[in-house]
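I have a structure here, written as structure tokens, and I will follow up with some questions on it.
A single protein chain has been omitted; all remaining protein chains appear in their positions.
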Amino acid sequence: MLTAIILFLFLTVIIYDYKTALKQAEKGIKRIYTVIMLISFIILILDSLQISIPSPNILITKAIDALFNVQGRG
Amino acid sequence: MKKGKVTFNQVMFSIVLFNFGSSVVMGVSTSVGQEAWIPILLATLAAIPMFLIYGRIITMFPEKDIFDITDILFGKICGKICIALFTWYAIHLCALVLRNFSEFTQISAMPETPQLPIMILMILTTIYMARSGVRTLGKWSIAVFFFVVFVVLFTFVTSIPQAKVDDLLPIGEHTGAQFAESTFQIFSFPYAETVIFLGLAGSFKKNDSPYKLFLYALAIILVVFLLVFFRNLTLLGPTMMRANYFPSYVTARIIGISDFLARIESTISSNFLFAGIVKITVCLLVASKGLASLFGLKDYRILVLPLGMFAMALCCILYKNTMEMFAFLKYYPYYAFPFQVILPLFIWGCGELYLRRQKQERNI
Amino acid sequence: MLRFLKKLCAGKATDLDEKIARLNYPLEEHKFSRSLDENVAVIKKLFNNVDIVQYKMIQSPGKDPIRYFLIFIDGVVHSEIVNNNIVEPLMTKRPEGGEPLLESLLATVVQVGESKKINTFKALIESVTHGDTVLFVEGCDQAAVLNTKQFAVRSIAEPDNEKVLSGPRDGFTESLIQNLSQILRRARTNELKTKTMTLGKRTQTTVCICYLDSLVNKDVLEELLRRLNKIDIDGILDSNYITEQIHDFPNSPFRTVGSTERPDVVLAKLLEGRIAVLVDNTPVALTVPYLFIENFQVNEDYYFNFYYSSFSRMLRIMGFFLTLAVPGLYIAVVAFHQEILPLQLLMRIALERQNVPLPAAVEAVIMLIVFDILRETGVRMPSNIGQALSIVGALVIGQAAVEASLVAAPMIIMVAATGITSLLVPKLNAPIIFWRLLLLLLASSFGFFGLTIGLSLLFIHLNNLKSFGVDHLSLEGSFSFQKNKDIFIRSPWPDMIERPEELSENEVRQQGGGNNG
Partner (left out) sequence: MAKRLLVCLLYILVALGLCGCWNYRGLDQVNIVVGIAVDFDKENNEYKMSYEVADLLTAEKRSNIGSRIITSEGKNLFDAARNAKKKELNRLYFGSSYVLVISQQFAEKEGIFDAIEWFLRDGECRETMCVALSQEDTAAVILKKDEKMSGIMSSIIHEIITKDKSVTASTIHMQLYDIYNMLKSKGNAAILPALRKTKNGDREVTEANGSAVFKGDKLAGFLTPEESRYVLFAEDKLEGGILTLDMLGRETDDISLEIFRSDTKKSFSYQQERLKVKIESSIDVSVAENHEELDLTNEEVIKRIEEAAEVMIEEKIKAVVAKVQQEYQADIFNFSDMVYKRDLKLWEELEPHWDEVFSNIEIEVSSKVHIVNSGFIK
């Protein structure tokens, strides 16, 4: 269900936005646009298929714990 | 007609709403229970110099946003690094707030609905707003501000008959360390998050004093936060307030003047979304501006959509559950500190030196 | 000799044939010839199969008669003028004075007040179809256009959809000149400028732009002229043809161009610095820029006591939100947030819904469409059938459907409330139908959350809209009374010191400058 929604969302967005907004855009924008869309698409699809992706927050919390030991203070 | 410039009131109210963002719903830090008003005041005090520094940065480089400024000050490579960091912070904050709201909506109103459709709806709305530009955001903020404040005042007034003022006691139960931690938390979430607005500074009018802007906003925020806190505390009591994820929402459930007006919480909770939309939009706009200037592009508006999608993707993988979300709040101040304090301080310092050197050059 | 003549004729004929064959070229290029016969031949070709066109060949008296050729269209000309003032003098008098012939003819023979000279077939067609008579004189490559217009004009009446209880009761008619006269009668000043232009390739409709010179915002005026000049259309039958082409946001359901059928309204807008566009053949005048709040302002607001006006304006604003949100609100409450209802009410609604086969959301969509069907049939129905319609609506759909448990009774109440409140803001009907459905759909899948999102979208959209560079919905967060004097309330006249800032270049109203305020 969620996968279908994501597919549908991206399909609609691409059909409309690629045609209207991107036609006149600079080349660099097109490239960045495509890359970011692709990344988010992959992440969302994987997430909807219950494949877990490491959260950036884990990295952050680990780093902060190493520096300040927040966990220990509770 | 001045294109793309926003008026003083518009910016001020969007700063206020930005600060309400998730805090009005989540309640202001509750770890010190009945004494939370002390850290609120302390954090406001701490925020004043920070806000003045933000204002100073804007006055130093009028009609420029933080991305132009770093470019001028640090040159190509260092500037790019700063821009990249700031952009990351904006997009990450965007995802965090989005998650707050989808969690809130799910828990409060739609436990059986998955969060993804909620996020889609919210992010599409904010994408639309971000694409409409800063002026639309400003105009929207004004209307919504009055609405949100009306709701806060209304709930405050209606809660008075049920309020137990005794719950404000005792004073002095918590230790200095606890206060410090709580202050730090309130300072970084939401006060110093206002640093994001440096990314929009290019749209401010030149003759509006940014100091006034930030300080007025801070005063309004302080008053509303105190109102929200007193309302929640006197109605729920410290234990219940501490036990709840979303104390404001539960407060609204308990308020009742007569049987008919006793059940207004779902209407009220959806009003909070308005403030949330402002916060997410600002983050999104700044992130796309940052990304555009990172790659030296002119048109940032097109990037709003992919960045919105990215924020949503990020938001999906951030936490596995609500408990994790609230646990992260403890780490957040440390994580945000470099972006909120160190980076602006650095820019400020460099900016002052830069200006002095320029003056000297001109004198010579 | 005969041969030569024949040859000449043949040569002439080929010239003429060629000319006629080339008639599809832009007509501006075709100038009149000095030969009357040739002109007549071309004209007859042009009006081939247009049987109502009348041609008349006339000769002046005396020896060496001058040949005239008259062309006009029966029915649109004042036949008495043509007979008595044109044909008769032409037949009985010779022009006095010398060359040029046409001038002396107009000066001494023809007895018509307004005349001008033309020299192309294009101009000829425009004049003739407009009710003028065109006079050709042998040997001239110019023709005279004689004003003999006579149209059947509807008498001035109160417009049906802008009725007032008090205040002036005249409305526009289809005649541009008459409409202008109604405005002029109210504003006796040379500041009232009227610029005319012709739009529509085939209909050649006259469009008149009116404004008060010292008040108008020049940027807006320029923008309007630019947009009007860009219009490229076949025909203009109503001012809406223009509206949709000068719209800032053609795809938005909200109109950013105002329209009215009343001269007093037009003048009130002119006095606030707006510009009016009057179109010939339609009683509907356009005003730009059009602000969102104008949807809620009615001319009567200014003719009645201001307490009453302020109250009814607030009702209208409330009505707008109600008619938009009530169906969505109902669905959100009934299907998602039952806790809002007090127990007694909740049980009553649940009881009513007990045996209804359709889910509430579907029911709401169907009932709203049924209501719109009833409304639409009612609009264009001879009034004597209207009664039957209301019986069908009230009895069959209301009572019978509820009795048969096909529809829940609260739903009927909800639809009725929606329908009635939508009548409070007739100018917003189009966007309301669209947004109401959108809100309903969002509410039926996400409850209050969806409703909030929907309202946010609506609000963002409204904030985005612009009317000729002026914000459609203006929220500057200004707390000054003068800026808000005419929004939610209608302040008394002495307090209305300033004009809307963004509309006018001269902000202070010329009424004592606030001395009496």
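Order of writing sets the labels: A, B and C. Residues in every chain begin at 1.
Going forward, contacts are C-beta pairs under 8 Å (C-beta built on N, C-alpha and C of every residue); 3 or more make two chains touch, one makes a residue touch a chain.
Not measured: the values here are computed from a predicted model.
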item	value
Absent-chain contact - pick from C:Gly200, C:Pro327, C:Gly450 or C:Pro500	C:Gly450
Residue among C:Ile52, C:Met347 or C:Val508 touching the omitted chain	C:Met347
Per the touch definition above, residue among B:Lys80, B:Lys139, B:Arg253 or B:Lys279 touching the missing chain	B:Arg253
Footprint left on subunit C by the chain that the document does not show	249-252, 334-336, 338-339, 341, 343, 346-356, 359-361, 438, 441-442, 444-447, 450, 453-454, 457, 461, 464
On subunit B, residues whose C-beta touches the chain left out of the figure	107-114, 117, 120-121, 124, 127-128, 131, 166, 169-170, 172-173, 236-237, 239-240, 243, 250, 253-254, 256, 262
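What we mean here is this: only the chains that are shown with their structure count from here on.
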item	value
Centroid distance [mean C-alpha coordinates] between subunit B and subunit A, Å	22
Averaged-CA centre spacing for the pair subunit C and subunit A, given as whole angstrom	50
Interface hub residues of subunit A, defined as touching at least two other chains	none
Subunit A - residues contacting subunit B, complex	1-2, 5-6, 9-10, 13, 17, 21-22, 25-26, 28-29, 32-33, 36-37, 39-41, 43-44, 47-48, 52-57, 60-61, 64-65, 67-68, 70, 73
Subunit C residues within the subunit B interface of the complex	219, 336-337, 339-342, 442, 445-453, 456-457, 459-460, 463-464, 469, 471, 473-478
Touch list for subunit B against partner subunit A, complex	92, 114, 116-117, 120, 181, 291-292, 295-299, 302-303, 305-307, 309-310, 312-314, 316-320, 324, 328, 330-331, 334-335
